[in-house]
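The following block contains the structure, expressed as structure tokens.
Here the complex is missing one protein chain, while the rest keep their positions.
After this line comes subunit A, so read on.
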Amino acid sequence: MPPDRRSLPPAVLIAGLGGLAAASIVLFLTVGAKGSWSFILTFRGTKVAAMVLVGYAIAMSTVLFQTITNNRILTPSIMGFDALYRLIQTVLVFQLGSAAVAGFDPRLRFGIEVAAMVAFSWLLYRWLFSGSLRGLHLLMLVGIVFGVLFRSLSGFLQRVIDPNEFLVVQDRLFASFNRVDAQLLAVSALVVLAVSVVVWRKAGVLDVLALGRDAAINLGVDHRREVMQMLVTVSILVAVSTALVGPVTFFGLLVANLAYLLVDTHRHRLILPVAALVAILVLMSGQLVLERLLGFNGALSIVIEFLGGIVFLIILVRRAAR
């Protein structure tokens, strides 16, 4: 009996998305190129690498987070990651001054940011996550409260800071692919690769976790341990992408839900690659629009959150209507 699925066969879908993503990369590298190719390709190549990496990390972290929370309208940012990143940036500039911060070894700063974000989330999980579903909800609630606390603290510091320094802070808080350090890219790529291997091997367990806590326990999955492990994985991915380019909140929500729409399946071995490809495609075309059509007048997060917001509303309204 032929299954009455509306979506394309997975192989076709992945090949198609892969082709589109590759095309968007080529377009991004070549459109409007004037002058020395070796310079342009290196310059834009770094940006492309950053976008691929960040898109991949955000797509994966959002899908994982939604799987363990059994909720498709949450993103890891609910745990206060973005806010913590803001706070770290603000405190650094406030305490040391923008000149000192700019003089930092970028690898050191990156290391500190990632370590702080992962440590924060790990402590929160250890403290609060008892293993029950209520525990997971409590964890998210406390994450939101911490997010508000961090935001208020950085808001306060930004008000009392020297106005020139404030501009520096503000600039750092918009996601941007224009100031990515090539050295950091290599380190991040390694981290993300290592995490991906773990996640790929756990894909079967993830499928089971998506059934919900009771069903997962019934099927013999150590729910508490697996969820803890995935939460830590998510924090690493979010920390890396945030430390690289800054907070891109809405983006994950958008690409994860687009991926669910595209592949009518529960299998993470399909959802994860599709989400990653969608993420790369969206980031590339977004940046292309930003740089070539809008002439750099804005940050990528503005484009993504504008379009993402519209798409997301459409998805929600359509689902409510069904």
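The rule is short, and it goes like this: contacts are C-beta pairs under 8 Å (C-beta built on N, C-alpha and C of every residue); 3 or more make two chains touch, one makes a residue touch a chain; residues count from 1.
As a convention for this text, contacts and distances are computed from a predicted model.
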Listed names "Amino acid/amide ABC transporter membrane protein 1, HAAT family", "PRC-barrel domain-containing protein", "Iron complex transport system ATP-binding protein" or "Isoquinoline 1-oxidoreductase, beta subunit", matching UniProt entry of the absent chain: "Iron complex transport system ATP-binding protein"
Touching residue (missing chain; options A:208, A:240 or A:315): A:208
Omitted-chain contact residue, chosen from A:219, A:294 or A:314: A:219
Chain not shown: contacting residue from A:46, A:70, A:196 or A:229: A:70
Positions on subunit A where the hidden chain makes contact: 1-4, 66-67, 70-72, 204, 207-208, 210-215, 217-223, 260, 264-266
